[in-house]
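These notes are about the structure you will find just below.
One protein chain is absent from this view; the other protein chains keep their places.
Labels A, B and C are assigned to the chains in the order they are written; within every chain, residues are numbered from 1.
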Amino acid sequence: MDKTIPSLAEAVAGIDDGATVMIGGFGGSGAPIELIHALIDRYRTTGHPAGLTVVNNNAGNGHIGLAALIEAGMVRKLICSFPRSADPVVFTELYLAGKIELELVPQGTLAERIRAAGAGIPAFYTPTGFGTDLAIGKPVAVFDGRSYVQERWLKADVALVKAETADTHGNLTYRAAARNFGPLMCAAATRAIVQASRIVPAGGIDPEAVITPGIFVHSVVLVADPAQEEVLNRRKANYFEEVQG
Amino acid sequence: MDKTIPSLAEAVAGIDDGATVMIGGFGGSGAPIELIHALIDRYRTTGHPAGLTVVNNNAGNGHIGLAALIEAGMVRKLICSFPRSADPVVFTELYLAGKIELELVPQGTLAERIRAAGAGIPAFYTPTGFGTDLAIGKPVAVFDGRSYVQERWLKADVALVKAETADTHGNLTYRAAARNFGPLMCAAATRAIVQASRIVPAGGIDPEAVITPGIFVHSVVLVADPAQEEVLNRRKANYFEEVQG
Amino acid sequence: MTDKLSNAQIAWRAAQDIADGAYVNLGIGFPEMVAKFQPPGRQAIFHTENGILNFGEAPPEGEEDWDLINAGKKAVTLKPGAAFFHHADSFAMVRGGHLDVAILGAYQVAETGDLANWSTGPKGVPAVGGAMDLVHGAKRVAVITEHVTKDGKPKLLDRCTLPLTGVACVTRVYTSLAVLDIEGGRFILREKLPALTFDALQALTGAALHVSGNVADLHVPEL
Partner (left out) sequence: MTDKLSNAQIAWRAAQDIADGAYVNLGIGFPEMVAKFQPPGRQAIFHTENGILNFGEAPPEGEEDWDLINAGKKAVTLKPGAAFFHHADSFAMVRGGHLDVAILGAYQVAETGDLANWSTGPKGVPAVGGAMDLVHGAKRVAVITEHVTKDGKPKLLDRCTLPLTGVACVTRVYTSLAVLDIEGGRFILREKLPALTFDALQALTGAALHVSGNVADLHVPEL
């Protein structure tokens, strides 16, 4: 078994128009910049995939990574908890112009909905959001005298996730707080595509140290020295200028 | 912050009559034998705690550990998935005599109910058990054309868990498949009491390697060379004969 | 050829349908035997409910590590690329549809796909383990079983009479006499022992057998 894919372009080749794509990361920590840029590269060459629904905690920052994906016009709808950042201009302008749809989800509910999808739990109850505008239209139930909102699982066709070390079976470790949504998204997606800073043979990761077991991972591609969103933005990097210019 | 407790007796001192006690382990793997025996020791000296509800995957094996806890007469009710073992005579006789109550729960539902308790999820839907005797009386709902059973969280007053390494903050690692229910039970209990083969200062466990973060753990007690249920049973160990004689 | 397959032969036949790289859970007891018969060049990844992916055979006696066991509480070893995880993650793998195949034993299987394999009735101590989760989780749920009970009663029925493990969950049954798919609420006969006539098999089966396309000979090596 070898889940390694030789190139970023091949890794993102099978993502269809209209797909729901989960993208790991919390802000720049864990953002799979190279996978995202490979997906934009493909769109700029082929016109596909378009009309994506993207699930991420945020809505991008500056003009690279998720922000560039949105700026390229590939995203129809965003499901996130916090569409603000140091430089959220790309999303903000499209949103205020009515050109991108937003489903705002409380962060813990977002995490749990994704976790539920991976765990085969179609719905669960949470106290989060009860009595607020974000619970409008959702079923409510009382347990032990307290009111809860029913939330549904959130599945995806594809997850794009950044890991630290992968083995050829797809077992993953992460780096510090870059872990965040990664393990949940791998399990919630029909196809989890992972960029890893290091790929080792099966047996190269201590079974005790595995954070995402390989059963949740479908493709692994090596990105040995991955970009860090925050570093790119501090030097005002711009996907479009760098690719075009 | 130091969650270390100097002795097993002190670790189990505050468990009340009628408490719900989760006990980690799957069969003998992860069974906190020393904590269980300390609890029996206390009962045999003081008559407390009695009338316990115990949550474990199994119902004990032989005459040590959980089986001995049941044999001592401390357990009113058992919540488990598989009350069979190589030598289940203690539970079997009491059960068939109507002297102990059994709530049988599918294993994955047991795990998820415990996980839900720790995660603040009062209820969730699962396909498991739909249409079977174990779903009788439970609410049913249809999502996306498929039928699911509503299950409730399962909380405990106390969890008794066996870890490999603990630090003074209560961060834990486990050994191989001894992990099983441990992380879930720590989070689901008001008080998680952990026996560890090794206790290190804060900073002694790599933050990446922590399996149970200390926030879920309340007391840690050192058991440097813990007994293994399977090994004890292969030499026909008996808690009562060894203590008495 | 004997008049029926041995357990090993049933397990062998089931093993032929497991693809290389498949994630597989084998029920405790008889189904564990399937692991022995992986065809050359194929390597499945075995999952056990108690939190291991990619475990291997039992260690030599005396070298057991009792923290390294399978769902049947038997000592196992690890293969390269193994992983440990807790019980909620383990059943996320099960319930979340991440296993390619689960192979289970059966008391009874119905043409509806219903399975009864956990309880023979109200007597004794009931025990369910992970069976109810597995039948609603794996992408493909197969059963291996004798075709009839020890006293000759059919185990393949129109409706199960014993307490159910799951509803409409089994899609393939490997028996000591035949291989059958369950499709649209019917048993479709795919393979049968060559010496056995359709009518003879039907007489040993408690539900109507259907044919859709070819019925192949069930050929299994001596084991």
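Keep this in mind: a residue touches a chain if its C-beta (ideal position, glycine included) is under 8 Å from a C-beta of that chain, and two chains touch if they have at least 3 such contacts.
Note that the structure is predicted; figures quoted are calculated from it, not measured.
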item	value
Which displayed chains the hidden chain touches across the whole complex	A, B
Candidate in contact with the missing chain, chosen from B:L39, B:L94 or B:A117	B:A117
In subunit A, positions touching the absent partner	26-30, 57, 59, 81-86, 88, 91-92, 95-96, 102, 104-112, 114-115, 126-134, 174-184, 211, 228-231
Residues from subunit B at the interface with the omitted partner, ascending	1, 115, 117-121, 167-169, 171, 187, 201-203, 205, 207-208, 210, 213-216
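FYI, only the chains that are shown with their structure count from here on.
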item	value
Topology of the chain contact graph, where touching chains are joined (line, ring, star, complete, other)	complete
Distance between chain centroids, defined by C-alpha means - subunit A, subunit C (Å)	36
Whole-Å separation of chain centres (CA-atom averages), subunit B against subunit C	30
For subunit A, residues that touch 2 or more chains besides their own	119-121, 207-208
Per-residue multi-chain contacts in subunit C, two or more chains	52, 84-85, 88, 91, 94-95, 136-137
